[in-house]
Every structure is written in structure tokens, then in C-alpha cells.
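Every protein chain of the complex appears in place save one, which is left out.
Should a chain be cited, it is by its letter among A, B and C, assigned in written order, with residues numbered from 1 in that chain.
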Amino acid sequence: MSGPAPGWQRRGFNVAAMRTEAKRALPRAIFDFVDGGAGDEVTLRRNESDFDALSLLPRPLNGAAERDMSITLFGQKLSMPLMVAPTGLAGLLWPDGEAASARAAAAAGTAYCLSHGSVCTLEALAGTGVTPRWMQTYIYKDRELTREIAERAAAAGYEALVVTIDTQIVGNRERDIRNGFLIPPRLSAGEVARMAFKLPWLWRMRREIPRITFGNYKRAGEAEDLTALAERMLTLPDPGMTWRDIEWLRGIWPGALLLKGVLHPDEAAAAVANGVDGMLVSNHGGRQLDGAASAIEALPGVVEAVDGRAKILLDGGIRRGTHVIKALALGADCCLTGRPQFWGLAVAGEAGVAHVLETFRREIDLAMGLSGLAKIGDIGPDILLRQS
Amino acid sequence: MSGPAPGWQRRGFNVAAMRTEAKRALPRAIFDFVDGGAGDEVTLRRNESDFDALSLLPRPLNGAAERDMSITLFGQKLSMPLMVAPTGLAGLLWPDGEAASARAAAAAGTAYCLSHGSVCTLEALAGTGVTPRWMQTYIYKDRELTREIAERAAAAGYEALVVTIDTQIVGNRERDIRNGFLIPPRLSAGEVARMAFKLPWLWRMRREIPRITFGNYKRAGEAEDLTALAERMLTLPDPGMTWRDIEWLRGIWPGALLLKGVLHPDEAAAAVANGVDGMLVSNHGGRQLDGAASAIEALPGVVEAVDGRAKILLDGGIRRGTHVIKALALGADCCLTGRPQFWGLAVAGEAGVAHVLETFRREIDLAMGLSGLAKIGDIGPDILLRQS
Amino acid sequence: MSGPAPGWQRRGFNVAAMRTEAKRALPRAIFDFVDGGAGDEVTLRRNESDFDALSLLPRPLNGAAERDMSITLFGQKLSMPLMVAPTGLAGLLWPDGEAASARAAAAAGTAYCLSHGSVCTLEALAGTGVTPRWMQTYIYKDRELTREIAERAAAAGYEALVVTIDTQIVGNRERDIRNGFLIPPRLSAGEVARMAFKLPWLWRMRREIPRITFGNYKRAGEAEDLTALAERMLTLPDPGMTWRDIEWLRGIWPGALLLKGVLHPDEAAAAVANGVDGMLVSNHGGRQLDGAASAIEALPGVVEAVDGRAKILLDGGIRRGTHVIKALALGADCCLTGRPQFWGLAVAGEAGVAHVLETFRREIDLAMGLSGLAKIGDIGPDILLRQS
Partner (left out) sequence: MSGPAPGWQRRGFNVAAMRTEAKRALPRAIFDFVDGGAGDEVTLRRNESDFDALSLLPRPLNGAAERDMSITLFGQKLSMPLMVAPTGLAGLLWPDGEAASARAAAAAGTAYCLSHGSVCTLEALAGTGVTPRWMQTYIYKDRELTREIAERAAAAGYEALVVTIDTQIVGNRERDIRNGFLIPPRLSAGEVARMAFKLPWLWRMRREIPRITFGNYKRAGEAEDLTALAERMLTLPDPGMTWRDIEWLRGIWPGALLLKGVLHPDEAAAAVANGVDGMLVSNHGGRQLDGAASAIEALPGVVEAVDGRAKILLDGGIRRGTHVIKALALGADCCLTGRPQFWGLAVAGEAGVAHVLETFRREIDLAMGLSGLAKIGDIGPDILLRQS
């Protein structure tokens, strides 16, 4: 009973179809936690729809019998220009969800970025040996905590540190407000009743539910009210962070350092000046500042400001292989996938994430083949129709 | 029974949700009177939707641990760049509605502008002692009446006078025509029957209904047909007003003088030349000239024409904290909220208005924090993506 | 039973509402004949919706206590910048429909243009004495017929001749094809049954129906199959007409000569070169070439090409007083109303047309008053927001 719904692979033939499967599998409040955005969800919708304004111009006779979509990022080879974005609470969707996703990413030859808000600890994930493995963190009000997380990540062999700069205050996720979403999930009798059709998830997670929390922040050997921990989590990041903190972290962290949440060209230029190795053009999947520019809309300004001095990754709205191609055409070096990975996880655990990554790979390969693009280096602005 | 519907605070978690609550609370004709616009309501819809075309570019690493959203307007400190717009007949929505709204505004540290079309008199509101307190008026055909209102406002200690210039003739509000909306409200047996679900409003307002009128124009010690007064009201303003009248009023009125309803850059420049201290870029909430430019669409032209020589306030379509931020980025000094304040009033009186203002404050604070904006002076055109 | 539906004036409070009333009053096939356009009705819809892209910038303090919306057109004074467009088969909607409409126009102080495809003869209409009275015609394959109609119109005292140039072949009006629309209308038993709710129209028209035809082309003293006449009508105009025909007609016709159906700037310039006095920017209400430019979209090019050397009238999509204002702002001298006039006629005959014209007048007056426009000459391109 706790396995995936039979036939999910057949029904989940594209990413949007996997979302529908995930909607069937998850309790409403948890699906909405994954799916929702901030405010009126304008930015959430634009993250996806703004890709449609870009028209591809294929050149099939350039010849692309074999396509090589591998890239090299900070010295590591990725089998495709798409990696797994940090997404909190994976363990809420599937038992030991973080490890399940990371294993799928490693098997697919791409990188997995652990969220600071994981249910498992960063050491536990490192124990699985999956690689490449990145760690996402924040600038906390408590700089010692900031240092501690970075040092724990370094000790555990994480290769890159991603500092999220757009969630120093939690955005107004109104679906969560409406649903009364809480960590750990609380299930009233009524909610359990409404879950009649979500029994596989309930059965699968029956032991995890009361213990789900933010693993990295649970104090060892100490009894803690998990709900209080969840509330405390939200207040840890420091909206008063400045470039000095980035400079300081740069001094502490030995590996690749990236910022996540860059949209403004000036912020991108300052990031380079402060020694970061890369940045994620992102609006946190439309979950933070509604009304912010969509990721693909903000990309050209960031690319121009960075001018090749750092790696640029795009995170937000990627639902098709052609979206990856379009982002690379506008200057991104790699893309990340957040929600689609979660949909896969919710539907079938590791196999589901593998299925989603494979879907993307198949679509990217198809789009490259149809466009006469034999390798990632062939992708440039000239494959897009200039709008008049 | 006459209190707010239980749970309104939980359900009314944003401004749009408060509108839904207000729709439930009010008789249809009264809700439509508040909600509707002129003609095909094109301008009404654009007032809101035109904000979506502007994309924010946050710079979180500018650091905004503490945000100060206070502004100084005509020597008065407001706790946020949003004040209450003049809106007629507040007393129709809640007993003593004007005072309820004004108290909520004062408690929130912002200004309240009384409509000339208030149910209470301007002196009665002044008696509550709330401050800052502005008065809205017209250029009437009867210039003595014009002078009289201004002198009464000065005597009652109003700090600013707002002259509405866009309602010299009443717009075609077709919802009101369809609904047969009248002042005082007339309730036929059929209408009372249809009000089965609006009983709290009916009970709450049972004594006020037959006496609701435009308080400022009721002649003391004189019997008057209230319906006749309401009809007379509509014909008082003078469509023949000219800049000479503004010049003249400028000579009479000692405090800050503002025009409400400026959209044309030439009108804005002329306003400065005629000595006004500020102006409200407004189309009367889409209630007057349908097809007029939306407030946010007209703002840049006005800002350019005024060139810093007067204060510019934006009134129209503000439903989110980010809308305020966007208006300020385009050059506004402050914004006003009309309908949202009314929705709050209709739902829970003073507490409802306070709730709406608090919602705006929370959203503005969040948007500033997420965007790295520590104070209002940090908000400029560079936080918006330039459309190509 | 044959009078208008009770309450029509109250329900028909704007032009769109009159359309709804007309839909209730008329048999479906006849309503669709009036309402429908060619092909996919893209041009039909754009005629209306393209007005929404123009934003008005009022300047109320210019002062407009009294508004004078009268214009002078070819030496005749019209009480407003809107006249009645030629629309065929008015007599199908109401007994003696042409005269009813013309009387309403005359009473409103504006001009009526008789369609060549009227049910009454042009002489019969002239007999009513209404004025100003224009006549619309075609260049027929039979040039003698062309001359004959022009001479009959001159003899009957028509003041202007409008030559329609866009209906030399009948457009594909697919609603008519679907409905099997025929002249005279043929009513099968089934159709009469479906007309249960249209009984007032049926009763009112019971004597006219079998005799409805194109009056101007019925041969005196000769038995004619009316259906054959209707079919013959469609083949009379000459798609081979050229500027020589216009030149020739110019020599014959003593009064003002106008072309109807001008969209191309080159056509407009050629019209001036060939001596016409004016032109109607029109796509025949979207009934001819679907995909053609909307009237308001084509207007600026025509205005630029004509450069003041002829009068420019706009016909198409006018549903609001503000539409007239916007057309005049872009350079039109006058507008025409076709379908709205027909809706009025279908609802209440002469009183209905009068009601529609009065609705337009009220809306134009309101828009002028709110915009600070005291006279038509005050309307220029500066009242529109320039789109960036």
C-alpha cells in the first residue's frame, strides 16, 4: 500500500502530468505548500509563461547526430545542464526524501543541492556518499550559526555553498495561511477524514509525520518542541545581512560560493566584486516577493552585468527541455529544477525524481537534436527570434 | 448580532479576501455602490492590472534589518506611505463610519481624509480629535458655499484641503442605475426579503438607514427632504471651474492645498503654477471617466511635469504592499486607499479598517525587507525592470 | 401587442444593454444578420476592443460649464459629432424602419444616411421631409443604373452622396449562411414555432414580411419575384470600379461626395486627388474583409495622408461617447453609428433610435464635461496618453 500508485509512469509522461499525479498523491495542504507562491502568484505564473514569449529558430542541417549535453561546473562534470534545486522539507513528501532525491540526481549524473531546511541532517545526507553535493544556507542573525553550518558542510564534503539571499523574511504564502499549514504536520480527525484518498501517503509517512522537522537545527541530546523549532527557523535569517557578510563567508568557505536570489543587475555586479563564483537568478519560485521579475525576464540584465566573470544559473519556471535551451540561449550556464523534482518525489520517491530528470534529459536531447545543436557550446542568442 | 461575522480576521488575510467578506456583509446595491466603476469599467480594471506590468528587482544584500516606512508630508509624519482616501457615505457601511475609519487611521499613525460627502459633519469628525485630518471638497457653483466649507474646515482644524476636480459632473455608474441605488436607502419589502443573509448589517444600521444623508449640507434647524438633498448634492459642483478658482481658494485656505483627479501632465504643471502644494493622481477609482488613463499609467507623465515642485500622491488600484512600492518607484510621494478601507469598514467597523491598514503595513514592510530597502528614500526607478 | 416590450427604456440604459434588448426582440436569424461579421469576426471584435488601448487624459480645470458638441459638416450644422450610418433593410426590423430612424435622427439634430438597400424607396424617405439626409450608393456594373440612382437622389434633395467601395462583392457572413437568412424572410412552420418569444415582432411585421425587399430597385409596374431581386442586388456592384468612376461621378453629383470603406492611406490620398469631399474610414462593420484593420487602427494613417484636404468620418465600433471623443482626438471630424441605431430601431422603432442617440449625446457631453472640453475644437491628440 505504501508504494507509488500503479501506472504513474505511463500517466506521468511529462512534467505537468507529474504535477497532476503529485496533486492526487499528497494531502491538499502539503501539495499547496509545494505548489503555491506568494501573494497573488503573479511572479509564480510569469516564471513559466514568460518562456512562451521566446521563439526558437532551429538549424537542423547543422547536423547533430549525437548530442552531448554535459557541462562542467566548478570543475565537476554534469551529465546535463540541469541540477536539483534546494527545496526544504523533502522528507515531508517521502520517507527519507532528501536522500531519495540525491540518489536520483547522482544516478542521473547531475548535482543535488541540499536545502538548509532538510528533514535529514546534512551529515546524514553526506553519509549516503552521493556526489556532486551542494549545500544551501543563509546569513543568520547569529553569525556563529552561519559559520557553524558552513563548517559542518565543509567537514561533510559539500562542494559548493549556496547562500540564499531572498528569504531573509518569509514571504506571504497565502495558500499556507488558508490551509493552516504547520511543521510538524498536525492532523485533526477532520483532516484525516478528508485524507481518505491520500491513504498511501498517510500509511507511508505514518512514522515520520510527528517527527518531521528541520534536522540541521535540532539540538543534539536536547528535548525540543518541534513546532517551536519550526517557528524559530523562520526568524533565524538576517534581513540586515550586507556584502560584508558575503565577503566574510568567502573567507571561511573553501569551495565554490554562490548567491541564490539575484535579480538586479547591480546585485549581480556586486556579487562578482565580492568574490562569488556564481549566482542563481531566482525569485524563490515566486514564493517570496510577488511582483518580482520572472527569472527568465531578469536573466539578460544579470548576464550583461556579470559579463562572464561568474557562473549564472537559472532557477524558476523550468518545466520543459526547451525552457533549459532558452535559458542557455540567453546566457545561463545551467538551470535548476525545484518543484518538478518534488512532484517526482511525491509520486514515487527516488524513482519519481529519476523519472522527472529523465524526462528533462529526453526533452533537452530532443530539442538539441531538432535544432542542430550537438553540444551546449552551440547554444547562443542566435537561436532565438529577435522580437521586433 | 450586530457585530462582525465570526472569523473575519482569519478569512480576511489579504485585501482581496476582505472584499469577499464585504460582499457577504453588505446588501448588493450598497456593495455595488462601493465596488463599481463608470461605464464598461475599463479604467477600474486597469487601475489594478496595470501594476502587474511592472517587475520589481530586489537587492536584498543592501541590507534592511530594520525598515522605516515613515514619511513626512506637509510637515506631518505618517507611519507609512499610505493614507485613507476620501470616500463618501462611510456612514452607510457602519454606524458612525467616518469616525470609525478616522480612529483606525489615527491609531495606525496615518492621515484620514474626510469626504465632503460624509454622513457625519466635518465638525463632528473634528470633535473626535483624530489627527492628521484632511478635508476633501469641490469648487461649487455657489462660490460662497465653497468658501464656507473651506472656512468650516479651517475652523475645525483640518490640516489640508483636497479639491476634487474630476467629479464636477457625476459619472455614469451603471451598477447603481441597474440597482436603483438611492440615498437615503429605500428598502421595499422585496429588498428586505432578499437581505435575509445581510441581517447583521440591517440590524446594525436599523436606526441610521432612514437618516443617512450628506451631513455637511444639511441645513441646521430646517426640515429637509433627504432624498431631495441627495439629488441637490449632485448638482452642486461646477463644471465651469477654472484655474482662477484654484488661485482664489489658494488665497483663502491657509494649509496645504491639493488637487484630486490630476492625470494630464499639462494639468499637473498648471497646478504647480497656481500654487498648489500637492496633487492626487487619480481617476476617482474608475468611477468617473471610463477610458481615462489608469493612475499608475498616468503617474510618470505627471512626475515629469511636476519635477519635484509639489507632492504627488497616487490614488487608484492599490491592493497590495508591492503596489505602493511600485508607485513610489515611479515617483509618487504617498498613496491612498479608498475601497479597501471601505471593505474593512463594512466587515468590522474600526477594527476592520485597522486590519486593512495593518495588512498593507505588513506587506509594505515585507516587500521593503525582501528588496533591501531600509527607508522610503531608498525607493527609486532603479528597482523596476525597464521593459524593452 | 405590437408595441415595444415594457420597461425597455429602463433596461436599455446603455448601448450594449440595447443590444441585449434587441436580441430578445428579434428572430435569431435577423438579429444575427444585424450583429454578425465576416469570417472569424476578428475585425468585428477589434473595431470595438481597439478603443480600449487608448487612454484619455482629462483636464477638468480647463473649465467646461457648458459644452457645445455641435459640428458643421459640408455646410450643415449637426447637433453632435455622430450621425446615422447607412444600414440596409431597416424596414425588416420595424415597420417603415427607414423613416422611423430618419425621423429620430432629424429630431436629434443630426444627419441620416439612407442605405441603397433600404426597404422604402429613396423618394419615399425624401417625402417625409427629414433633413439632413444623405444617400449611400455603389458603382454598379451598369453605369446607367449608377447615374440613375445619383440623379434620383439629387432630384429628391439628398445633400450628400456616399459611395461604398468595400462591398463590391458580398463578404462571407457565416452567421447568415448557418441561419439560412433570406430576403424576403421565409418562415417555415418550425421557424415560426421557435419564434414563440418573438411574437411582438412577428405581429408587428405580419404584413411587411412577405413584401420586404430592396425598394430602390423594384421595377415600377412590374411583377417581380422578390427573392430573385434580392439575389440580383448582390451582383449589381462592380468590383472592376476604378478612380475613373469616381471622377465621373464627381462630375455628375452636385453635392458633397464621400467614399465609404477607406482604410489604406494611399486610397485616402487618391480620394482627395479625385475630388471627393470626404471619406468614411470603415471596414463595413467587420462584415466584409475579415482581417482588415479596425477603423480606429486605420484612422491615423488616413488622417496623415489626407492632411486636412477632406472630411474624415469614422464608422465602426462606436459604442460609447468616449469612443467618439477618442476618434476625434485622432483626427476624425465626425463618427457614424450603425448597429446601435439598428438595436434601438428593433427595440422600439423611432423612440428606440432616439433613445440610442440620446444615450450617445449624454455620454459625449459627460465625457467632454469631465475632460474640460467645452467644444469640439478643443479635442486634439494631446488628450490621449502616448503609449511608450
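The working rule: contacts are C-beta pairs under 8 Å (C-beta built on N, C-alpha and C of every residue); 3 or more make two chains touch, one makes a residue touch a chain.
Values in this document were obtained by computation on a predicted structure and should not be read as measured data.
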Omitted chain's touching partners, listed by label: A, C
Per the touch definition above, residue among C:Ser118, C:Gln168 or C:Gln341 touching the missing chain: C:Gln168
Option from A:Arg175, A:Arg320 or A:Arg339 whose C-beta touches the chain left out: A:Arg320
Missing-partner contacts on chain A, residue numbers: 13-14, 16, 51-52, 54-66, 320, 322, 325-326, 362-363, 366-367, 369-371, 382-383, 385
Residues of chain C in contact with the chain not shown: 39-40, 42, 165-166, 168-169, 171-172, 174, 177-178, 238-243, 246, 259, 261, 263-267, 270-271, 288-294, 297-298, 301
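Here, only the chains that are shown with their structure count from here on.
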Chain with minimal offset from the mean of all protein Cα atoms: B
Centre-of-Cα separation between chain B and chain A, whole angstrom: 42
Interface hub residues of chain B, defined as touching at least two other chains: none
